[in-house]
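Apart from one protein chain that is not included, each protein chain of the complex appears where it belongs.
Let's turn to chain A:
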Amino acid sequence: MPELNDIPEVQHKSPLNFSWLILMAWRDSRRNRSRLFLFISSIILGIAALVAIYSFEYNLKKDIDSQAKSLLGADLVIETNKTVSEDAMPMLMKLGDKRSEERAFASMIYFPKSEGTRLVNVRALSGEYPYYGDIETSPATASRTFRLEKRALVDKTLMLQFDAKPGDSIKVGELTFEIAGVLNKAPGQTGFNSSVAPIVYIPLAYLEETGLSQKGSRITYNFYYKFGEEVDVQKLAKKLEPQLEKSELDYETIESRKENTGRSFEDLTEFLALVGFIALLLGCIGVASAIHIYIREKINTIAILRCLGASSRQAFIIYLIQIVGIGLIGSMIGALLGTLIQQFLPMVLADFLPVKITVAISWAAIAQGILLGLIISILFALLPLVSVRNISPLNTLRLSFQETSLFKDPVKWLVYFIIVSFVFGFTYLQMGSLKKTVFFTAGVLAGFLVLAALAYAMMWLARRYFPSSWSYLWRQGFANLFRPNNQTLILVVSIGLGTAFICTLFFVQDILINRVTLSSSKNQPNMVLFDIQSDQKVAVSNLTKSMNLPVLQEVPIVNMRMTEIKGRTAADYKKDSVAWGAMRGLEREYRVTYRDSLSDSEEIIDGKWIGKAEPGKPVYVSIEDGYARRIGVKVGDELKFNVQGAPLKALVGSTRKVDWNRIQTNFILIFPAGVLEDAPQFHVLLTQVPSNEISAKYQQAVVRTFPNISMIDLGLVLSVLDEILDKMGFVIRFMAAFSIITGLIVLISSVLISKYQRIRESVLLRTIGASRKQILVITALEYFFLGALAAGAGIILSLLASWSLARFTFETSFTPDILPVALLFLIITSLTVLIGLFNSRGILNRPPLEVLRSDV
C-alpha cells in the first residue's frame, strides 16, 4: 500500500474546460439514457411531420415550376364569362402561332344505356389544345380522335358511375355523341375537381347543334395560344392588358398560373405545417414535464457536485449538454422519419394536386427540422433546467431541509416569455399574417391554459371533496391525483389536447354534414332546376306537377353587371386602393331576381322594402347587408347597372339580412316588380323529390324534354360533399395522427416517470404486506382517474371549440352526438389504464428488495 505522501501529486493545471463538462454530461446520463431518449422521443413525430411537410412543400414548388406549362397547357389563356365583343374578336383570332378555343358550361348529360343523368362541366374544344402536357385518356389516342367526329371524352368517375364504356353514347343537349374514351385527367385538373364537377369534352364544331349555347347561358370562353420560343409571353400579355381590360377579358400566363397554384398550395402546406407544429408543441410539453422530474431526481447528484466545488453554471451546463445531445438525436431521428413519411404525402394529397409530385430528399427541410427540434427541445427543457442553478450543496446534508424553490425564479418567466415569442415567431414565419398569428398563438395558449385550469380545478375538487368513505384502495388511487409529485397536470394537458384534437375533428365533420342534411330534411326543396328559358317555364312547371311533385319556388333570374357605385366607375375606384371592395363589386356579374315581397329567410336591417316600382319614379333595390358593407354602400346611394346592354339606374332602398344556410334561391340584390320583367332572363324552379328512384325518373324526363335545363340534386351534392369531407378528413386524420401518437408517447413517458415516483411507495406497501392484487388495483384506479379526467377535460375543450365554430363560423346549431364521444372517452381512459399497468408490471412482479436495489 503506498504512503499517502508517495501518491503522485497532480502537476499540470489548466482552467476547467468544456470537454470535461461534456464528459461529465455523458457519465451522468449513464443509467438514464433510455429514459432520456423516451422523453425526447415525444418530439420525434412533431419534427417528422414538419420535415415531411417542408420536404413536400419544396418538392411541390419545384414540380409546379417544372410542370407549370402542362398545368396551363398553353403559353397564354384569355378568358371571359361573357360573349366576346365583336371588337375584340380580330385580336383574339390573330394572336399566337397556334390557337385553340374552348367554351365551358354546366349542363346535364344523359346516358341512354343506363338512363342516367348528371350535371357536368361540358367543354367544347377546337384546335390542338393542350400544347404542353396531355389530356390524359384511355385509350390514349382518344384525346386526339374525339375532335374529328361527333365524339366525346367522359370523366372516369362518370364512366364508372353510369357503367359506360368507350363506344357507348351520351346525349349532350339535343345531340348524341359517341364516347371516344375515358377522360383520366384534363390539364391542371385534380382528382378533387373531378368529383365536384366532372368534365365532358366535345368538339366545338358541334356545340351549336346541341342547342346549349343560347343567349343567356352561362358560358366561359377560353382562348388558348401557343407562341414561338422567341416571344416573351409575359411581356406581350402586359402590353395587351389595357386592350383586354377594355373588352372585359382576363388572361393567364404560365408565370401567373405558377404563382396562383403556388399560392393556393401555400395555404394547404401552411395548414399542415401548423398541425405538425401542434404535435411538436404537445411533445415539448412532454419533454418539459419529463425533464422536470428528471432534474428532481438529480437534485442529490447536483448537490454533491456543488459540494465538491462545481459552480452553478457548470452544473447547469452539464444538464444542458444532455438535453442538447438528446434533442439533436431526437430531431435527427424525426428528420429521418419525416423524410420517409414524405414518400406517402403525395399519395395522401393526390386528389388535391394538379401536378405529379416527385419525391426527393430535401436537405433544406431536414436542416430546418433539426434546427427547430433542437431549439424547441432546449427551450422547453430550460423551464425545469433553470432550477439546477438554485440547487444548494446543503442538500447533501439534509435533502428536505430547505425545499429548492422552483417557481420564484425570474429567469423562469423569461424562459416562458421566450417560448411564447418563439411560438409566435414560428407561426408568423408560417402564416405571414400578424392577425392569423395572434389568433393561432392565442388559441394554442388558451387551449393549454384551459386544460391546465381544468387540471388544477379537478385537483382542488378532488382534495376538497375527498371521498373519505371509500375503501382504502379507492382512496389511495384517488389521492394520487393530488399528492406531491402527481402527474395530473401533465397528463390532463397532453392526453387532453390529443383527445380535444380528435374530438373536434369529429365534431366539425358532423357539423358540416348536419348543416347540409338539415337543409335536406322534409318539406325542404332538394332539387333545383336552373337555366329554364322563359318560354319553357310553364311546360317545366306542368311536367313537375304531372309527376306529383310540388313546385316550391319559381324564381326569375336576370344577369347584369354593376357599372357605377355612387357615381364612380371601376376605373375611378382602381386609383383608390382603400376601396377594393367597391372595385370587386364592379368587376363581377350579378344574378338578380325581382319580386314584390320578401321571403321568410330575409329580414330588413335598414331602410324600407319597396316591392313595386312606380313608373317615372326611382327604382329602389334591396341589397344584402354584409355585401353592402363590403362594397361600401348605404341606403339612398346610387347604383348603375348594365342589364345585358341596357343601362339601368337604381337607388339602394334597403339592406337586408339573408339566411344563406337554407336550400332555396337567395340573392344579394333584389329588384322590385315592374322593372326587369322584359329583360333577358332565365328561371329557377325548386321542388322536392321523395326518393332516389323518382329523382332519377324526374331528371330523365326533364333532360329528355328540355336538354338545356340543368338540375342540382341535393342527394348528389350530399354524396359529393361526403366524398370531399372524406378526402379532406383523411388528410386531416393523417396529420392529426402525429399529434395523437405524440400524445400516446407523452402518455407512456409520463406514466413511466410516475412509475419512478410511485416505486418507493409501492415497494413500501408491498413490504408492509400489500398483495400484488392490491397494488394492481391502486395503480389501475389511479390511471383510471387520470385517464378519465384527461379525456373528460379534452372533450370539454373540444365541445367549447366546436360550439364556437358552429355558432360563429358556420352559424348553425350544435348538437353533439353522444355515442361516439362516449366511445372516445372509454378508449382514451382504457388506453391510459393499460399503458399505466403495462409500465408498472416491473414493480408488481419482482421482489421489493430487487426493485429497490436496481431502480432507485
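The criterion applied here is as follows: a residue touches a chain if its C-beta (ideal position, glycine included) is under 8 Å from a C-beta of that chain, and two chains touch if they have at least 3 such contacts; residues count from 1.
Following the convention adopted for this analysis, contacts and distances are computed from a predicted model.
The complex appears with one chain absent; UniProt names that chain "Putative ABC transport system ATP-binding protein" among the candidates "XdhC/CoxF family protein", "Putative ABC transport system ATP-binding protein", "Hydrogenase formation protein HypD" or "tRNA-specific 2-thiouridylase MnmA". Screening A:W20, A:W363 or A:F838 against the full complex identifies A:W20 as the residue touching the chain left out.
Within the whole complex, the absent chain has one touching residue among A:A367, A:L397, A:A453 or A:V538, and that is A:L397.
Which of A:P242, A:G309 or A:P410 touches the hidden chain is settled by the complete complex: it is A:G309. Although one chain is not drawn, its touching partners on chain A can still be listed: residues 1-17, 20, 23-24, 27-32, 300-301, 304-314, 392-394, 396-398, 853-854.
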